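Apart from one protein chain that is not included, each protein chain of the complex appears where it belongs.
Moving on, here comes chain A:
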Amino acid sequence: MSENVKDKVIEIIAEQAVLEPSDVKMESTLEDLGIDSLGLVESIFAIEEAFDIQVPFNANEPTESEFDISSVAAIVTAVESLVAEKHA
């Protein structure tokens, strides 16, 4: 399942960044990929829809949120744990 989460998250981020999934590296930041604040909330919406989860993210204080968006890898890890919680 884990691979699926990673692939799906990358697919969502790639679509937002108008890139091929292969161009989205795990160490990339959203800034590297050219995703702005509206693109970020749209990505979070797409992630919530794709996995049927609630992402704890407040655009007013993105760095204070429990949801780590510092890199693609961090987002994948955070989504994996939310998906695991849902199935727990």
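By our rule, contacts are C-beta pairs under 8 Å (C-beta built on N, C-alpha and C of every residue); 3 or more make two chains touch, one makes a residue touch a chain; residues count from 1.
FYI, contacts and distances are computed from a predicted model.
This complex has a chain not shown, and the name its UniProt record holds, of "Multiple resistance and pH homeostasis protein C", "Phosphate transport system permease protein PstA", "Nodulation protein E" or "Amino acid/amide ABC transporter membrane protein 1, HAAT family", is "Nodulation protein E". The omitted chain makes contact with just one of the residues A:11, A:42 or A:68: A:42. Mapped onto chain A, the interface with the missing chain covers residues 18, 38, 41-42, 44-45, 48-49.
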